[in-house]
Structures are given as structure tokens and as C-alpha cells.
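The complex appears here minus one protein chain, its other protein chains still in place.
Chain nomenclature is as follows: A and B, assigned in order of appearance, with residue numbering initiated at 1 for each chain independently.
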Amino acid sequence: MSGNRHTLELQTRKPQELVDLTSAVQAWICKTNVQEGTLSLFCPHTTAGLLINENYDPTVKQDLLDQLERMIPVQGPYRHSEGNAAAHIKSALIGTTLAVFLCEGQLELGRWQGIFFAEFDGPRARQVWLRIETKDPLLRDP
Amino acid sequence: MSGNRHTLELQTRKPQELVDLTSAVQAWICKTNVQEGTLSLFCPHTTAGLLINENYDPTVKQDLLDQLERMIPVQGPYRHSEGNAAAHIKSALIGTTLAVFLCEGQLELGRWQGIFFAEFDGPRARQVWLRIETKDPLLRDP
Partner (left out) sequence: MSGNRHTLELQTRKPQELVDLTSAVQAWICKTNVQEGTLSLFCPHTTAGLLINENYDPTVKQDLLDQLERMIPVQGPYRHSEGNAAAHIKSALIGTTLAVFLCEGQLELGRWQGIFFAEFDGPRARQVWLRIETKDPLLRDP
């Protein structure tokens, strides 16, 4: 894979979980040596998503999962026979693509923000695809 | 319109519907001959949206529309007088922009993913705007 693209592999541990990817994403950006540009993230799964929210107080993550569960319960009047209809709906609402700016080789996030993988039908082996659009030369091919 | 931009025209058939755009989008990408880049999609309507989800089992689409209807019913205590307040709210939640990577001239989607136009106030003539950011030369001007 070329120097501005990467696949992040992760293993979720619970049926529903928010996994903080910020450090892993930043570590890859450092390897690319890109200083300026826009990072796009893509979740290739239909029962998971990507979001940016507070990564400081862990109750925020639990509140989000609990409220989504109240709004879109796992058990509901769904037609899809695989038992994960709610996970598909949560994925569609949370979304599967994000974009974050890079400046001086660092993710530009707000003070309290982290990048999260939202697992709605785990535990599973998952991927997140990363790509940087930049005018910088790509110095390394990690 | 220049070679990296395109307007997809579609006609929705129902009041609420998910229309799979994946083949039409891929067909246009083939015409551009772009091999590597990022495709951005934009929905210029305020009562519709764009999402990526499963395109295999059609019950997933129906479950999504039904659950959104339970959460945000067409008939509700809304002030907007045109009768489509719920459609505006669904559009804001589902979102109107997406980004998908291109590799070797193909949309990079997960195994079960498709790109959908989400109609919430149809049937109507609708558009989706496409644009590719790429370093590739644009060989054809379709």
C-alpha cells in the first residue's frame, strides 16, 4: 500500500464498545512524515461506525452507547434475520467516514476530542482505513 | 463540468426509500479513468441524505427506514407547515456528505457495503454531486 494509505487493525472486546483510536492514528501519521493535509478515515463495516467525541471521562462513552440502545434497542420489531438490525441502524446514524486536519505532523483535534471506533455488533476483528490527501512529499513508505 | 466532477440524476419512487447508487457511481469513476484518490459525494437536498450500509439483504434497508420513522414520525408536534419536518430532521441526522477512497479505479468499500441515497420526502427528482480529489491526470472529460 502506498505511503499515504494505511489499514488499522483492531479487535473489539464487547458487543457494543467505543474504542479510542487517536494514539494509533497519530502513530501512523508520524511514520508517514506528512506535516500538512487532511486525513480521511473510513469504516468498511456495516454494523460499526466512526465518531469524534470526548476521550477524557469514560462515562461519556457509556452514556452514548446506553442512549443509542434506548433509542434503537437490540431487540425490536426488525425484519432482518441475523439479530443485528439495530447495529446496522446505529452504524447508519453514527456514520462511517470522518476527516481530520493535520498540522505540523499532528492530528488537529479539539482539547477534549478523540477519534473512536464504534462497535455495535462485536466482539469482532475490525479495520479502519486511513488516507491522507496532502501536497507534502511522502518521505517514507511504511 | 470538468473531468473530476459529475452530477448523478435520480428519480425516487416512494415517500421514503433507500436507493443503491453504488453501480452508477462506479460507472462514472470508470469513465474518468482516475485510479487513485478520494471521491466526495454531496446531497444538495434538505429532505434527503447519503449513507453507506449493507446492500445485500433488503430487510436492512426497510428496518432502517422503519426505525427512523418510529424515532421521528412523519406526523408529530412540528411547527414547519409543509408537512415534511420529519424529513428535514432525518436528513440532518443521516447527513449529506460522504467520502470513499478509490484504488485502481475502483470504489474501496467493505464487502457488504453499498452507497445509498436516502429519500425522506419523495417521490422526487433528485441529484447527487460527485467530485474526485486526485493527483492522477484526468484523461477524459466525460
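Keep this in mind: a contact is a pair of C-beta atoms (placed from the backbone, for glycine too) under 8 Å apart; a residue touches a chain by one contact, two chains touch by 3 or more.
Since the model is a prediction, treat every value here as computed from it, not as a measurement.
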item	value
Contact partner of the left-out chain, one of A:Thr22, A:Thr38 or A:Gln127	A:Thr38
Residue, one of B:Leu21, B:Val34 or B:Ile72, that touches the chain absent here	B:Ile72
Residues from chain B at the interface with the omitted partner, ascending	2, 5, 40, 42-46, 71-72, 76-82, 85-86, 88-89, 91-93, 95-97, 99, 129, 131, 133
Contact footprint on chain A, counting only the chain that is left out	36, 38, 51-54, 57, 59-60, 62-64, 66-68, 71, 93-95, 98-101, 103, 108-113, 133
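Throughout what follows, only the chains that are shown with their structure count from here on.
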item	value
Chain A onto chain B, rotation angle from CA fit, given as a multiple of 5 degrees	120
Geometric centre distance via CA averages, chain B-chain A, whole Å	20
